[in-house]
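One structure coming up, written as structure tokens, with questions to follow.
A single protein chain has been removed from this complex, and every other one stays in its place.
Moving on, here comes chain A:
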Amino acid sequence: MRNLLIFITKYNAFFLFLIFEISALIIYVKYNAFQKASFINSSNEVTGKLYTQVNGLYEYMSLKAVNDSLAHENANLRNQLKSSFYIDTIAKHKIADTVFKIQYEYTPAKVINNSFNRAYNYITINRGSLDGIAVGMGVISSAGIVGKVVNVTPHMANVQSMLNKYSRFSVMLANNKEIGSIQWTDDLDPHKAVLVDVSTNAQPKIGEAVLTSGYSLFPEGIIVGRVSNLRAKGGGMEITLAVDFSKLQYVNVVDNKFQKEQDAIEALQKKDDQDNTR
């Protein structure tokens, strides 16, 4: 008996090994053969909770893809908005015909290059002529107007930003629909613009919204900014722009389906004017 105890203590590692190995194997065979819910598996409260936490982290990492799909969805929804349809009720018909025809179509795009601290700023977007983008189309973001397309390649387009000395868009005051045009300030502040050519009997208020007029590339009523100062330095009114150009990420390109027709008829009129003055 004493010899046996000495033997066991001398080789205690081996006996401990036997005990633990056998218990591990018993657990292994028992729980894996029957695959029953046991107290050691991931439905266990602690491990389950940990997995939920880590899954939250993984979801955060896939936010980029989710954002992309949401931008697409937004553009699709905009396409279905009533305001992007042109009401084609023809007066000759006596029936109140409400067939809609799409006037504005939106294409989502991602800003891949952007500048806002030069005198002539341009934005590059990741959509081009293959996606239906053409020179002269307007570009808006969810916050307001951004600029217009000036160059296209098959996969890219160059947008002349609102923050560009050449940019000039037709806008109106929200309350009394007085028309004016907006251009960038001389002091190159990326948050400000000036509203000029407003008729003198307009009575603008500070904080009043400035919207697109519908005479430009954009659908009517898209916000441009708010009046922040009635007398700017170089004349006109100072506008605080609605879009933060330094944080621009996703934009929508507006395709006005009637732009060509409008251009053609206006060209015709100009020609007539010239003929008359001669």
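The rule is short, and it goes like this: a residue touches a chain if its C-beta (ideal position, glycine included) is under 8 Å from a C-beta of that chain, and two chains touch if they have at least 3 such contacts; residues count from 1.
Just so we're on the same page, contacts and distances are computed from a predicted model.
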*Looking at UniProt, which of "Formate dehydrogenase gamma subunit", "Amino acid ABC transporter substrate-binding protein", "Rod shape-determining protein MreD" or "NADH-quinone oxidoreductase subunit N" names the chain that isn't shown?*
"Rod shape-determining protein MreD"
*Just one of A:27, A:112, A:206 or A:230 touches the chain that is missing; which is it?*
A:27
*Just name the one of A:12, A:76 or A:113 that touches the chain not displayed here.*
A:12
_Footprint left on chain A by the chain that the document does not show_ = 12-14, 16-17, 19-21, 23-32, 38, 40-42, 44, 47, 50, 54
